[in-house]
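Encoded as structure tokens, here's the structure I'll be asking about.
As you look at this complex, bear in mind that one protein chain is not there, while each of the others sits in place.
Our next item is subunit A:
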Amino acid sequence: MKRLIAGLPFIAAVIFGGFFLWGLNPDRDPNEIPSVLISQPAPAFDLDPVPGLETPGLARSDLVGNERPVVVNVFASWCVPCRAEHAVLTRFVEREGMRLFGINYKDKPEDAVKWLNDLGNPYERIGSDLSGRTGIEWGLSGVPETFIVDSDGTVLFRYVGPVVGPDAVERFTQALKQAGALPNGAGS
């Protein structure tokens, strides 16, 4: 009995050690928040275009029935990281042939127009989510966030935060390739 009690701390330490070893798996990122949307159909929404912009508005039906999966990016002119991310996304659209749709989240239309005029507009369609209602449907935790949506409307991938920096771009590129969101031959 006495031996057993003296051995308990050792046994507890071994069990904790096992958990630690599991936790060290390099693919595991404790900061990653899993999205309940993954492998689920994208929420229904129908957003008007941003007033003062020629780009058409965005609805769920625009995401469905495309030849390849498309990318939905949630952005706002008041969000500083979005500015950095904008350049990366533009490059994906121009060089890799990615199809990009935007949700302009809780943004004053005139600010959004000015922002897109200054930086350029890589979006095919932009829905103006003034109330933030659609953002809630998508389960946003902040801006920017980026989703890859399959042609049947299933959400394949979610990226929280700006796609900026080599690691993030690498992960995003991998996700695009896996989803088949890039035309053949591109992305090399």
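Rule of thumb we're sticking to: contacts are C-beta pairs under 8 Å (C-beta built on N, C-alpha and C of every residue); 3 or more make two chains touch, one makes a residue touch a chain; residues count from 1.
In this section, contacts and distances are computed from a predicted model.
**Student:** Can you pick, from "Peptide ABC transporter permease", "Cytochrome C biogenesis protein CcmF", "Succinate dehydrogenase flavoprotein subunit" or "Cell division ATP-binding protein FtsE", the UniProt name of the chain not shown?
**Tutor:** "Cytochrome C biogenesis protein CcmF"
**Student:** Please pick, from A:Glu96, A:Asp111, A:Glu124 or A:Glu137, the residue that touches the omitted chain in the full complex.
**Tutor:** A:Asp111
**Student:** Which residues does subunit A use to touch the chain missing from this display?
**Tutor:** 2-3, 6-7, 9-10, 13-14, 16-17, 19-26, 30-34, 77-78, 108, 111
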